[in-house]
Each structure stands twice: as C-alpha cells, then as structure tokens.
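The complex appears here without one of its protein chains, the remainder shown in place.
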Amino acid sequence: MSDRTKGETVSDSPALAIEDLHVSFSGSGGSGKVRAVDGVSIRVDPGEIVAVVGESGSGKSVTSMSTLGLLPPTASTSGSVRVGGVDVTTLDGPALRAVRGSEIAMVFQEPMTALNPAFTVGWQVAEALRLHIDGLSRKQALDRAAELLETVGIRDARRRLGQYPHELSGGLRQRVMIAMAIACEPKVLIADEATTALDVTVQAEILDLLRDLRERFGTAMLVITHNMGVVADIADRVVVMYQGKVVEEAPVEELFAGPRADYTKRLLGAVPRLRPRGDERTGEPAVAGEPAAPGEAALAIENLVVQFRGKGGAKVRAVDNVSLTVAKGEVLGLVGESGSGKSTLGRAAIGLITPASGTVRLLGDSLTGARGSALRRLRRRCGIVFQDPASSLDPRMTVGDCIAEPLVINKVGDRDERVVALLESVRLDPAVRLRYPHELSGGQRQRIGIARALALDPDLVIADEPTSALDVSVQAAVLDVFLELQARLGFACLFITHDLAVVGLVSDRVAVLNQGKLVEEGPRDQVLFDPREDYTRRLISSAPVPDPVEQRERRARAAELRAARD
Amino acid sequence: MIRFLAKRLGQAIVVILLVTVIVFLLLHSVPGGPARGILGPQASPQAIAAFNHEHGFDKSLVQQYWAFLSRLLHGDLGDSYTLNQSVGSLIGQRLPKTLVLTGLSTLVALVIAIPLGVWQGRRRRGLTDYTVTTLVFVGYATPVFFLALILVIVFTEKIPILPPQAPQAQTLGALFADSRALILPVLAGAIATVAAFSRYMRSAVLDNLAEDYVRTARAKGASERRVVWLHIMRNSLTPIIAMLGYYLPVLFSGALVIESVFNYPGMGLLFWNAAQTSDYPILLGTVLVIALATVIGSLLADIVQALVDPRVRGSIR
Partner (left out) sequence: MTVSAPLMTEQAPATTAAGPYRRMVRMFLANRLAVTGLVILGLLLVFCFIGPLIHHTDQVHTQLADATLSPGTRGHLLGTDDVGRDVLGRLMVGGQTSLEIGIAAGLLATLIGTVWGAISGYAGGWIDAVMMRVVDAGIAIPALFLLLVTATILRPTVPVQILIIGCVSWLVPARLVRAEALSLRSRDYVQAMKAMGGGHGRAVFRHVIPNAIGTVVVNATFQVADAILLIAYVSFLGLGVAPPKTDWGGMLSKGISYTSEGYWWLIFPAGLAIVLVVCAFNCIGDGLRDAFEVRLQGR
C-alpha cells in the first residue's frame, strides 16, 4: 500500500522489501503469458510477522518463491526483492546461493516431500550449515545440528540426527525443516503454508515455535497461508492478495475488526466460525440430541473393529470398538485428526472395507452379513461423497455419465431427465453434463460428486471431508448447497471432517474419534462448547479462530490447559 | 528384514518351479520326443517304444515331471545329442565366459549411460537434448547384430586395428590375455544397452527434479551441481538397481547375438549351435540355467535395493 506513513512503526531498513513485483509465466504451447503476480509490494521489518493471505491462484506462493529466486525458468520477473539491502532478483549463480539459506530461508508446506528421503535428518540440517560456513568439519556441523534440533523443541536430538524423514511424524518433520531454515540465523524466514498439512494440535505447536523463534532471534517472518485462523493467531500485519494483486494491507486487529476491501469482507464472511447454534440453520426440524433406538436408525454401528496389516506384519487397529448411530434425517459430524480412523469408519459403514468384528446396520438391515444382491440393494440406499474432487470422478467419463452411473448400475430409467434435475439441484448449469471433469473447477466437481451421491434418493449419505480440498469461499458455497439439499430431502448423513468449524456448521450431533477410539459423542453444542473429555478440549482449543483478540485469549487458555496437564 | 527375505525367497522358488514346468512342457512338445532325438530319425517304432519304456517316458505326465525335477535337483541336465558330453559340464565351461562378457559390457554401459542420462535430464528440451535423444533412439533401434557388423566393418576392414573374432581361449585367464579381441564384443554389447539405460536415467532425473526436496536443497543455497549429483543421484540409485534386475533377460539375449556374431565361446554360441542341430537337451538346459540366473539376479537386485534405500529398508523392517 502506498499510503503507508513512513517512519511510523518502521525502522530504517526493512528485513525484506518486495517492491512492485511482477511475475508472469509463458504458456507451455508458447501462446500467451499468464500474469501470476501483478505489482505487489510487501515490506517486512526485523522481528515482524507479516501474513500474506489469499485463495488458490492469488499469487501468494509465487510471490514467496520469487524472494528466493526459486521460480522456474518459464517465469519472467520485474520489480525488486530486497533482503538486507541486496536486490535478490538481480543475483544469480554463487551470489544468489550465498543469500539463500543464510540471509533468507524458507519452510514449505509438505514436510514429507520437502525433505530428501535418502539422507538422514542430521545430514540435511548439517548440510544447511556446511553450505554457508567455511571450514566447518562434519563433526562440528552435526553437533550444531543437534543444538538446532533442540532449539526447535525436538527432544532426544542426538538420536534423531541418525533417523530418516520417513521415520518421523509430520510435526517432527516440520520442526526439522524449521531447524534447517534457521541454521544460519537468517534475517528473514518465509513459511509457505507451513502448517497446512498438519493436524490442528500440531499446527498450534508449530505456530508457538515460530513465535518463540521471533522472540529469541528477532527474525522477520513472512507467513503465507489461506487459513484466517492462522493469520489471526500469528500475524502482526496482514496482506490480502487476490488475482495477483494486493487488495488490502492492515495491522491484524484492524483487518479483522474492519476490513475495507470488498474482497476481504467477502473472504472473512465465508470463513466458517464455531458458534453456538441459534444464529443460523433456522426452520430446521429440531432433532433430539439423544441417540435414536437402533431399529429406526439410518445407520447403526456396533462394536466395530477394522484392522490393517501395519509395518512388519503386525496388525493395527484403525477402528477400535466403535459404536455409533445416525438417526433418520440427522447429520452426525465425525471429527478427528489424521490417523484417527474416521475415513476408515466411513468406508466400513458403507461396506467398502470389511470389518474384523462388529456389525453395521443400514436402516435396520445388517450390512456386515449381506452378500451379492442383498448387499447391492442396501447400497442403493446410501450415497458417498469423497474428499478429492479430482479423483472422485472418472476422468474418462462425461459429467452426465458420472452422475448417471448409479442409475445405470441399478437400471433406473429416465436418466437424462434425472441428471438434469440433479445438476439443477446442486445449482449447476445442466449443460455441463456434456463436459469432462477436468474442464471444471474443484467446487463444480464437488457439486457433481454430491449430485451423484443423491442420484438414487438415498436415506443415508456418507460425506468424507467433502470440502477440505476447496478454498474457503468455494467451501462456503458447496456447504450451502449441501445444507439446503439435506433440509429439503431429509437424508441422514455421516459427515466426516477434521475442521471443527465445518462440523459446527453442519451437524446435529458430533462424535470425536482419536486413534481409532470413540472419545466423545453428544449433541453439537455440548461437545463443541462444553466437552467432557480432555482430548476434545485440547482439540477445540488448538483450532485457531479467525479473530485475533479472541484467539489471544484462547491461546492463553490453551497454555493453562497444557500447564495443568504436565 | 528376515520376513522380507523369506517372502522374497519363497517367491523366487515358486518362479523357478514354474520355469521348470514351462521347460518340461517344451521338452514334451518336441516332435517325436527325446527318443527320436537320441535314436535318430530312422529308428523303428518298436525301438522307440522300448526306449520310452526304459526311460519312463510312457508314464503319466505328472510322474515324468517329478522324475525330471528330481534329476534337476541332482544337477543332472541330461546329455547332449550331438556333442557326447553332459549338458551340465558344457554349460559349466561356457557360463563364466558369458558372465564375463555381459558383466564387462554392462559395466561399460553404466559408466557411459548414467552421466549421459543425468546430463540429458538437466538439459531437457535444449538442442543438445534433442541431438542426444535422437542418437539414443537410433542406438536403441539398431539391432545388436547390425551394430556388431558395422563395428566389424569399420574396425577390422576399413581401419584394421582390431581382430574380427573374439578370443577363442579355453580358460578365463587366457580370455583376458587376449584382451584386444575382447574389445569389439564388449563394445557392441555396451552400446546397445547404453541407449536403454540412459533413457531410464534421464527420466529418473526428470522425475526427481520435480520433487519438493530439490526445491528445499536449492532454498538452502545448494548449487545445481550439488543438487543433481548428490541429492538426485542418491534417490535415483534405487530405480537403477531395480532396472538392472529387470534388464537381465535382455542382457542375456544380447549376449546370444553377440556371441554368434563374434564367435565368442560362451553359452549363447552353445545355444545357437544347438538350435541349428536341434540339440534339445542343450537348448532347454541353457534356458533353465539362464532363467535361474535371471531369478537370482532380480532377487539380488531387490535385496541390494532394500539395503541402499532407507525407505524400502524402513517398510520391510
């Protein structure tokens, strides 16, 4: 923003100054240029944390890559990126490499793929040191690497040095990435969606770590994220990007309290918030919070156990003795972190996975014992929506064929009419039925997934993270369609997600799953606002809310909770 | 690791058994059966019947297979129709020479192909990549015998600096003593495989270049040279070893052709001569030994892979 008053909160030399940055990519067929970043200026002062938010295609990641000169050769750049007074865009070869990692460092989104699988963690951290510090022996580098691992909160650092990335958990891997990034005490640290792939509890820890590093080393940080909760939690100042441009820039409290740009307003409006029921979803038949009797339940799971063969052939229980019921017309939100077994449970509920023991009953009929045509008849009454809209539709079929497939399999007539009606019910133009899935956007594909799930008028729908792969604004629209259809058609639904705000939005009742076991189950408001179990409480307190003031209080409360636990 | 070894070994044994079944069935589809092979085409039906009875060839197929298998387990591959020698001892003399030839040319091929493939991968879509790609394509499309012929014409006729025949020595030591004569056969084998290996290497490098860890290494300040030769090479080792395992049958086929062109006294030449004279015990014995070598080779490749790659090592622990 050009109207920033100079010298107000700003020290003389910024740690990072991006000025009038333009980046465009030449298309693969040599035709036309795609403008990814269009005149962006961002300034980060020493010790400051600036968040860049935006949805996919906003150019935020391209901006962050350009600060290290990591863009592919097809990119052409103009403008300047100054790190400690040196313009990075003019450097290349050894001069650029001298800056990378020592002056400015980066933490990426996916810690599993961002670390080299063939080298030990210790070697990789040591490499970051040896590349920039001359005359450092292997031994010295490893000693220093161990210290760094301790700095980022890894206990037992000596032993970890000899481990390979695949032997560590996601959270530990991201800590290793951070250790590597801060190895040479860079002036600027860029965290590009660094917590996106992590569970909320781990995300909270990593955000704490970043804050702690800022305090101790005075590192300037540029945090790239799409998550408004993360922004509210960690940022001092926020830059909002949309289609390659900065649309708004403000201190964090100001931005959340009074967004000025239209886009920011819409973006904040689309973020689901965890609030007690009453202000939304009115006109809904009130569903009793008590579990329905098994006879009338849409889905009744009893003592379900699902086992997989794990490493070395040992059996691992992915779902461990879980009992759940979903009443007719009810939405049960199933929450859990990765590896909690929530998706496995969802697939077992529809017979895609055979359980080791326990029973599943659909509308009173046993699914676990059913074979052949009896099984098919039961399955007709369920629909399933998957997480990844890219892989849930067969890329070789047209949209119309995808939606009609359940009708074809079950030999239902009048397909064209039904497909058109289904497309209209998910608010899509019926003309898209002639197109192929890859020609549509993620949100459109997910609506098609919903339309297909509803093709046979099911009594039960399993929705497995149906909006997790979508941008917030698209998620809002898809959830809206889903809720409207659920209210109109009255199907029961097992809604699986890791996002507490989404669960709060859609469910009548909520069940919490951790490491295959059912932790807690109850009416929505009770589980989300007055949880009985420690784990649920920790889960809820870890999820950052898109409000900096409230988030600060929550953080303090979470710290107390942790202190009490230790 | 032990579980993995046991499972992999079990698979290998099943595969070898299946190979013996195939060979046994082939032996049985030989016109006239073994009797005609040994007694000659003029043998009377009575003589054949007597022969068959004596050797148990009138028993059921299963019983015959069982007998065949137990003979194999004792190392008995039968006797040659034409060479008056046991197949086992014939192969024993020839196998080491074939292994030397294929081993040497594979080594030469790897030494050329790995750097070439890496280099191509880095310069993708450049003029040099196109040129080398075209050359590699031509190399891949050239039949080994045609290549060998060209080499013979060039290096023994036009510029006569090398002998056209491989060393005819009986022992391995003498083979190496005549090392000048080894050059052409080894070279012919190497050129043929360079094409395949370097393409493989090129695509392995391209795949790895797109990986996130490459970006991380660059962000740390590592040079392109370091990224490619350290980070990427380490990750491409596993596919190369796997490829060597899969490539063994092709290498043996190549040896067959090269040995027949250069008159190199290995298994391939033995096999080729046997094919001209319909000497079935030699043909099938060779097939069995080569299949065995291939199975053992890919077993070794898998084990080495598991030792080299921490991910594989981790998943089989």
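Letters are used for the chains, namely A and B, taken in the order the chains are written, and counting of residues starts over at 1 for each.
One rule holds for everything that comes next: contacts are C-beta pairs under 8 Å (C-beta built on N, C-alpha and C of every residue); 3 or more make two chains touch, one makes a residue touch a chain.
Being a predicted model, the structure only gives us computed values, none of them experimental.
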Option from A:Phe25, A:Phe217, A:Phe308 or A:Tyr436 whose C-beta touches the chain left out: A:Tyr436
Cross-chain touch to the chain not pictured, restricted to A:Val81, A:Val231 or A:Leu505, is A:Leu505
Which residue among A:Ala95, A:Val316, A:Ile409 or A:Ala487 touches the omitted chain? A:Ile409
If you put the missing chain back, which residues of chain B would it touch? 11, 14-16, 18-19, 22, 26, 29-31, 130, 133-134, 137-138, 140-146, 149-150, 152-153, 157, 246, 249-250, 252-253, 256-257, 260-261, 271-272, 275-276, 278, 280, 283-284, 286-287, 290-292, 294-295
Residue ranges of chain A at the interface with the undisplayed chain: 28-29, 57, 263, 266-267, 269-270, 272, 280, 347, 350-352, 375-377, 379-380, 382-384, 386-388, 390-396, 402, 405-406, 409-410, 434-444, 449, 452-453, 456, 471, 473-474, 476-477, 479-480, 483, 505
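Please note the rule applied: only the chains that are shown with their structure count from here on.
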Measuring from the mean C-alpha position of chain A to the mean C-alpha position of chain B, what distance in angstrom results? 49
Of all residues in chain A, which touch chain B in the complex? 68, 70, 94, 97-102, 105-106, 108, 110, 113-120, 127-128, 131-132, 164, 166-167, 177, 180, 311-313
Contacts from chain B onto chain A in the complex sit at residues 3, 211-213, 215-223, 231, 234-235, 237, 309-311, 314-317
